[in-house]
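One protein chain is absent from this view; the other protein chains keep their places.
Take a look at chain A:
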Amino acid sequence: MSETIWVIPLIPLLSSVMLMLFGSRLKITHIGFLGVASVGISALLTLVLAVEFMQNQQIIQESLWTWMEVAGFAPGISFYFDGLTLVMMSVITGVGFLIHLFSTEFMEKDPSYARYFAYLNMFVAAMLVLVMADNLLLLYLGWEGVGVCSYLLVGFWYQHNANGQAARKAFIVTRIGDTAMALGLLLLFTELGTLDIQAMVGAANQTWQIGDSIPLIACLLIICGAVGKSAQLPLHTWLPDAMAGPTPVSALIHAATMVTAGVYLIARTHGLFLLAPTAMTVVAVIGIATSLMAAFTALMQTDIKRILAYSTISQIGYMFLALGVGAWSAGIFHLMTHAFFKALLFLGSGAIIHCLHHEHNIFKMGGLRTRMPVTFWSFMIGSAALAALPMTSGFFSKDQILLQAYQLPDLGPGLWMAGLLGALLTAIYSFRLVFVVFFGEANTEPDKDTGWRMAVPLSVLCFLAMIGGYFMIPVAEVFPASDGSHPAHWVEYVSISVPLVGLLVAYLVFFNRRLNIDGLANSTVGKSLGNFWLSGWGIDWLYDHLFVRPYYGLANLLKSEPVDGIYGLIVALNQTFNHWLSAAQSGRMRWYLASMVAGLIILITLAANLPTGVLQ
């Protein structure tokens, strides 16, 4: 297996191409089989690879061919496989397989069934290339590949204008980050002469000292790329709108895999970031700020998918926080557990939406506990993991992050406290979702319950979300070891108890309504603050006025081609003179003669009146 890891991304790619070419001629069952089986085979192969890796701990480097060769620049189509790659591949193929299976039922009635699976398979292939790439250029290929697939899938129901708008927004906003990242790659290449990640990090350590400015600039540019892809401040606005796509797509691309690509990128180039401590602080601050901002916003949303979207932004903020404080493996660990429980939550919401005639508003649901038991338990477990209740997977990963953040000198306790506030909010909004949707009065009647193709992925993900915390991810060789010291016990106790407090608050407010917040919510301050949070801190509004509208204005201005107007003036002037002069060509001899005589008289008069001496 270890010699042929390139097969793993190839299979979904082949399936995608086949679906694109012959999809319209295949039967629906065959399409579903092809789409699911290709990812399933990849998942199996990854499993085999994982077992081998556990036995011999062997890093695999595999070069297929040279992509291009120009003046010493020779990136190869080459793959690199170590513990970090394994974790990412397992998440992509494993969770990807479950989501594909879920999709076969969710998208059953859709006329573009083949197109959907073609895109989804292509996405898996591109994402695998991203995490398996040995050099940054191939990584960038996968990076752009997943961007394209995200665009195609967000705008999957392109018949509605709003969906196309959301797709374009997702594409353009991430493109801003990608451009900065491309600049970062160019800088790294000009400085170090290679883009092979391992060689590059080695060369960087020999060339630069800690705190030099060039690695700082390169890291900041890479951060820009990661921020765009992972929907962090200030480029996070595309993710909530990206929920316009089918729900399984949101689960796969916008929760489990693609949006964590930024986290992977920073973790993969951590050797570079260790040379630029300022850049790491920037990552941590971006992470915690995003995390809090998104958590506050999620508190006020009413669309079930937007709640989950903001929660994703918030959780990726935690991962960034982990990377920023040097808790690399904790960040990757949270990436994995988050993939489990967030995919679970998204698939659960997909099941609800599927069974409730595409209802998105949580206040129109209610009382679904008894009527959709599988979904209810998925949501319970997913929300518990999301809120990091003890013994769930999210607890282990988030706890690690918070404790390691606390140990950072200077900033540490501040980051820890902000992280705790975020954890409190996370617990409140996730259980608000559960209590509102599954308890209380029933407002809508589901017309069906989930079929087995939905129930199986949900159950497997439930299991993973519960026990994911006990996995040992094999990244010890990849990252520098942490010092292993533990903060004081009280820090740990506080970290554990905060989510429970959040659960209690949510219980009192949204379940037995002992705590009435109507008065607070209806006061002027509460109302304006609530609206502010509902709108996502007005950032969309700000960008709209700062960038989008001026751009439209400029485009409108340029639509009338003002520069061409200048040349048009020259043309108009020429035509006018042409008119006048061609009118003079009347063909009447007598006119010619008369004008000649008149001209002559004028000339002679002028000459006669000239001061003496001028004509000499």
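Please note the rule applied: a contact is a pair of C-beta atoms (placed from the backbone, for glycine too) under 8 Å apart; a residue touches a chain by one contact, two chains touch by 3 or more; residues count from 1.
Convention: contacts and distances are computed from a predicted model.
Asks: What protein name does the UniProt record of the undisplayed chain give, "Acyl-homoserine-lactone synthase", "3-methyl-2-oxobutanoate dehydrogenase (2-methylpropanoyl-transferring)", "NADH-quinone oxidoreductase subunit K" or "ABC transporter permease"?
Replies: Per the UniProt record, the undisplayed chain of the complex is "NADH-quinone oxidoreductase subunit K".
Asks: Which of A:L21, A:L64 or A:V597 touches the chain that is not shown?
Replies: Considering all chains, including the one not shown, the answer is A:V597.
Asks: For the chain that's not shown, point to the residue among A:P111, A:G587 or A:P611 touching it.
Replies: Only one of A:P111, A:G587 or A:P611 touches the chain omitted from view, namely A:G587.
Asks: List every residue of chain A that touches the chain not included in the displayed model.
Replies: 582, 585-590, 593-594, 597
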